[in-house]
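The complex appears here minus one protein chain, its other protein chains still in place.
A, B and C are the chain letters, set down in written order, and residue numbers restart from 1 in every chain.
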Amino acid sequence: MREDIRIAGFGGQGVILSGIIVGKAASLFDNKNAVQTQSYGPEARGGASRCEVVISDETIDYPKVQNPDIFVAMSHEALMTYIDDLKDGGTLIIDPGTITESEIEEFVKEHNIKLYRAPATEIATNEIKLKIVANIVMIGAFVKITNAISKEAAIKAIEDSVPSGTEEKNIQAFEAGYNFV
Amino acid sequence: MPDEKSPFLKYLREDRLPTIFCPGCGIGTIINSFLKGVNEAELDFDNLALVSGIGCSSRIPGYIQSDSLHTTHGRAISFATGLKVSNSDLDVVVFTGDGDAASIGGNHLIHAARRNINLTVICINNNIYGMTGGQISPTSPKGSFGSTAPYGTTDNPFNLAELVATAGASYSARWTTLKIHHVVRSIKDALKNPGFSFVEVISQCPTYFGRKNKLRSPVDMISYMKNNTVFKAQVPSLSRKELEGKIIVGEFANTKKPEFVENIKELSKSKSDSEPIQNSAYLEEF
Amino acid sequence: MVKELFIQGNEACAEGALKAGCRFFAGYPITPSTEVAETLAIKLPAYKGSFVQMEDEIGAAGAIIGGSWGGSKSMTATSGPGFSLMQENIGYAFMSETPIVIVDVQRGSPSTGQPTMVGQGDMMQARWGSHGDYEPIALSPSSVQEFFDFTVEAFNLAEKFRTPVFVMADEIVGHMREKIIIPDKIDIVPRKMPESQKDFLPFKNNGINPMPSFGEGFDIHVTGLTHDERGYPDANNPKTHDTLVRRLSSKILDNKKDIVSTQKDFCEEADIVVVSYGAPFRSALNAVNIARDDGLKVGSFKLNTPWPFPEAEIREISKNASHIIVVEMNLGQIYWEVERVACSNSKTHLIGKIGGEIPKPNEILAEIKKVGGN
Partner (left out) sequence: MINIDEDLCKGCHLCVFICYKNVYAVSLKPNKKGVLLPYPKFEKECTKCGDCELMCPDQAIDVDIETHWWVKEKDSKFNPNFNNKKES
C-alpha cells in the first residue's frame, strides 16, 4: 500500500529533517520503500517549507506526492498553502500553538478529514526546554497517530540523523510526542 | 656532424622543424631561454609537463620533446591546474600569449595567481594577435595599430606582470626578448619558486605588430625595444613624461606564500593517512 | 561491507564516483547539482583524492581534462548553464580522447531558466553541444540507486573507450532521497598504461589506444588540433582529418552493442509503447501499470543510454507497436530521434512537459487512452 505524506512549516523548524527521518525509518529500518522530496529555492529559505515522503510496500514509481494521505502542518501559513489537495478522509496533524483552527473548520468537515492536535512547540519549549526539537516531538505524535512507520524504526532513524551528542535529547523529545497523543 | 648543431636542438622534436614561427619572431628565443632556465634550475627534463592554449606562443610545447598538452584558447591554466593537482610531482609550465592569457583566459590567470598554485606561466607578450592576423590585444599600447584598430587603438592596455602580482602570485617579472640573460634567470627563479610564477616576456612580432606600426624588420623591432626599456628600479627617478611609452622591466613580486597543492596535500594527510594517490586511474581496486 | 543509505541522488552520484575510482573533482557551484560537489569536497580528502572549486565551468572542464592526463579519474558536475560553458572543452576531450565524466543535473531551460525546477532540455546539447562530429555516450538515471550505478558505469565506459561520458540526470533524481545499496565490491575498469615507450603511438589508427599519464616518459603531445598518430598537429591534411574523426566516431558506433542499455517492461505484446528516460520514466511506468490493469496492451521502454541512441531497439519495438508515446521534459528532443527511427512503422506522439514539474501519471494515462481509444 502506498502512503503519501506531506510535512510543512516555516523555514528553520526542521521540516526537511523530519521528512528525512520518516523516509529513512521506513526504508532502512522498516524494510519498506520510501522516496523523500522537498521544495527548493527561495521558497525553502524562509516562508513556507515543504517536505514530502512516499512510503510503500511495493516499488515506488511516481516519486512525488499528489494528494497526501497524511498532512502534518507546523505553521499556519504552511497549512493554508498546502491543505487544498489533502485527500478526502485524509489525516491532518496540526500544532495548535501555531495555527488558527477556525480557518480550516469548514474544509475539515467538508472533506471528512481526521484532525489531530499535537502541541509540539509547546512540549518542546516547556518539557524538553529546547524549542528546536519541536519537529522531533511532532514525529513522535505522527508515529503514534498514523503508524506509518514503526516506533523502533523511528528511534533508529532519529539516532542516525541528528547531530552526534544530541541523540538523547532528541529521543526524549520523540517519546514526549509519542506519549502525548 | 652533431657537434655543429645548436645545443638546443636535442631537446626539440627535430622532425617537426623548422618551426612555423615567422622569421625573427621572439618565440624561438624564448624556447632557448626556457631550456637554459630548466637546466640552470636543475630540473629533471623528463618531469616537465608543458601546457598551452591557442596562439603562436601556444605552439611551443609541440616543439619541445616533453609531455605536452596543447589545449583550447585561454584555458591552458585551468588544464594545468588539474594536471598539477592530479600529479603534484610534475613541473608544470604554461606557455601563453597576451591574448590567450589576458583576454579570453584572464579569469583563469588571476584565479591561479590568487590560489598561488605552483605553476610557471611564461607569457610571450607581443602586443598583438599573431595567429589570426594582427588584431589588437589587451596589451596593445594605446595608439598602436592593428587590423581591428586601423585608426589606432583607444583601449587602455593591461599591465600584466603587475596585474598578476596584485592578484596574489608569489613571483612575477617582466623582461624583453633582448634581455635574454634576465629572461633565463627569471625562468630559473620561476621554476624554482614553489608557488604561482609569472614571467612576461615582451617579444617582437615583426610580421603583424611590426608591419602595422612602422617597425618592419625584426631588427627594427628589437632596436625599438632596446631604446625604450626602463628598469623598474629607475622608475621613481623618472617623470611621467619620461616614462611614456616605455617598457618597464624587472621583478614585480618575489615572496613566499602558502601554496595551493600543498594545502590540498595537507588536507588529504589530515583526513586519511597519506597524500593524494598518484596515477590512481591505473589501479584495479581501491 | 554492503552499505545501505537513505540519501539524495546527488550524494549517491558522489558515492558512485568514489567507488568507481574518481580521485579528482573540479567544479563550480550551480543549482541543482551542487550537492555532488559538496559531498565530494567532504569525502575526497579522506579517499586520498583532490577537490578544487574552479573559477567557472570552463575552468572546471579544463581542470578535469588536465586531471585525467595527470593520471586520475576525473569528474565534474553541473547544470544546463554550466554545461553550455563547458562545451568547448568537451569538444577538446573528444578530440584528444580524454576519459572524463560530466554530470549534468538538468533544470528548467533555456538560459538560467528554472534553477530549482526540473527539466530535460539539455539532451540535444549532450548530443551536439560542441562543434563538429563526435559520438557521445550519455546515461540517464531515474532513481537514486541508478544515479549511483550509472555514475560507476560512466567511469567504466569513459576508460574503456577513452572518451568523455555524460550522466544526464535531472533535478528530481538529483534531489530526491531513496534507499541505495552500495555493494562491497564493484567492477571497475582501470586505465591501461602502454607497455613500451619505444615507438608508442598514442593516437594510432586502430580503435582505442592505451593512455599514458604525464611524467611517465612517453613525451606525449596532446592537442585539439587535427593530429597524426604521434599526436602532432597536421591540420592542413584532409586525409589525416578524415582518418582521425572517422575513427573517433567508429570507436563508439562499432561498439554500440556493448554500450547501449535499455529497460523494457511489457513491450513484447504491446500495441502502445511509452518511451521515456530519467525521472519521467517513473510516471510512465505508473501510467503503464494502471493502463494494463484496465486491459490495454501497453508497454514501457526506458533509455538508460539516450546516447548513443538505441536505434535498433526502437526499430524492433516499432514493428509491433502501432503507437509510440515519448514522454520527456522538453518540447521534443529525443522524440525526434524516435520519430526518425520508428515513423515508417508506428505513429509517434510526444508528451513534452515543461514548466518544472515531472509529467503526472494521469497525463500519460490520458494520452495512452486517447491514442488507443478503441
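One rule holds in what follows: a residue touches a chain if its C-beta (ideal position, glycine included) is under 8 Å from a C-beta of that chain, and two chains touch if they have at least 3 such contacts.
All values reported here derive from a predicted model rather than from experimental measurement.
S.K.: Kindly name the visible chains that come into contact with the excluded chain.
M.R.: Result for the missing chain's touching partners among shown chains: B.
S.K.: Please identify which residue in B:131, B:180 or B:267 touches the non-displayed chain.
M.R.: Only one of B:131, B:180 or B:267 touches the chain omitted from view, namely B:180.
S.K.: In the whole complex, not just what's shown, which of B:25, B:69 or B:201 touches the removed chain?
M.R.: B:25
S.K.: Going by the touch rule given at the top, which residues of chain B touch the chain that is not shown?
M.R.: These residues of chain B touch the chain that is not shown: 3-12, 17-19, 21-29, 31-33, 36, 38-40, 42-47, 65, 177-178, 180, 184, 206, 217-219, 222-223.
Going forward, only the chains that are shown with their structure count from here on.
S.K.: What pattern do the touching chains form: line, ring, star, complete or other?
M.R.: Line.
S.K.: What's the distance between the Cα centroids of chain A and chain B, rounded to whole Å?
M.R.: The answer is 60 Å.
S.K.: Could you state the distance in Å from the CA-based centre of chain A to that of chain C?
M.R.: Taking the mean C-alpha position of each chain, the two centres sit 36 Å apart.
S.K.: Enumerate the contact residues on chain C facing chain B in the complex.
M.R.: Residue list for chain C touching chain B: 19, 21, 23-24, 26, 45-52, 54-56, 58-74, 88-89, 92, 99, 159, 185, 188, 190-193, 213-215, 217-225, 232-233.
S.K.: Going by the contact rule set out above, which residues of chain C touch chain A in the complex?
M.R.: 4-6, 31-32, 115-117, 171-172, 175-179, 279, 282-283, 285-286, 289, 357-358, 360-361
S.K.: Which residues of chain A touch chain C in the complex?
M.R.: 20, 23-24, 27-28, 33-41, 43-44, 60-64, 66
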